[in-house]
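Got a structure here, written out as C-alpha cells. Questions coming.
With one protein chain removed, the remaining protein chains of the complex are shown where they sit.
And then chain A:
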Amino acid sequence: MLKSADRKISVVLIALAIGYLILSYQLPPYEFVPVDSDLMPKALGYLLIALAVGLFFTGKSDADEDKKEESTTSKSETPALLAVTAMVLAYILLLEVLGFVIVTVLFVFFCSWFLGYKKFKVNATVSILFPVILYYIFNYLLQIRLPAGILPF
C-alpha cells in the first residue's frame, strides 16, 4: 500500500510534467536569441518525467521512512485541519473588506478557541492586543499600509 502511495505520486507528477511540457511547446518563439525561453522549461519537464518514473520503480527502499510518517498522520485531525483552512480562507476573503484589525482579532480569537484554548480572558486580550499593536507598527512606524477596511483609522 505504501509502495502504491509513492506510485500514485509519481503518476500525478508525470501528469503534471506532461501538462507543463504541453504549455512549454506552446510558448511563442523569439527570433533574435540562440536559446529561447522554452529551453529550460522543456528540459525541466523531461527531467521531471524521468525522475517520476524513477520514483515509480524505486519506491520500495523508502517504504520504512514513509511508514513512520504515515503512522503519525492520525485521521481524526483531518476535520480540524480543514476547519482551520476554511478559517484562513475566510480571513483572506474578508481582509480587504472588513480591514486588517477586525478580521485578525476575529481570526486569532476563534481559531485559538476552536483549537482548544478555553481561557477566555487571556485569549481575548491576546487576540485584541496583537493585531492592534501590529497595525499601529506597520501603518504608522513602518509606513506599510495594511487594509483599514471599515474602520476609520
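Note that a residue touches a chain if its C-beta (ideal position, glycine included) is under 8 Å from a C-beta of that chain, and two chains touch if they have at least 3 such contacts; residues count from 1.
As a working rule, contacts and distances are computed from a predicted model.
Of the candidates "Cyclic nucleotide-binding domain-containing protein", "Glycoside hydrolase family 2", "Tripartite tricarboxylate transporter permease" or "Thioredoxin domain-containing protein", the chain left out of this view carries the UniProt protein name "Tripartite tricarboxylate transporter permease". In the full complex, chain A contacts the hidden chain through residues 5-6, 9, 13, 20, 23, 27-28, 30, 33-37, 39-41, 44-45, 47-48, 51-52, 54-55, 58, 61-62, 65-66, 69-70, 72-74, 77, 80-81, 84-85, 88-89, 91-92, 95-96, 100, 104, 107-109, 111-117, 119, 122-123, 126-127, 130-131, 134, 138, 142, 144-147.
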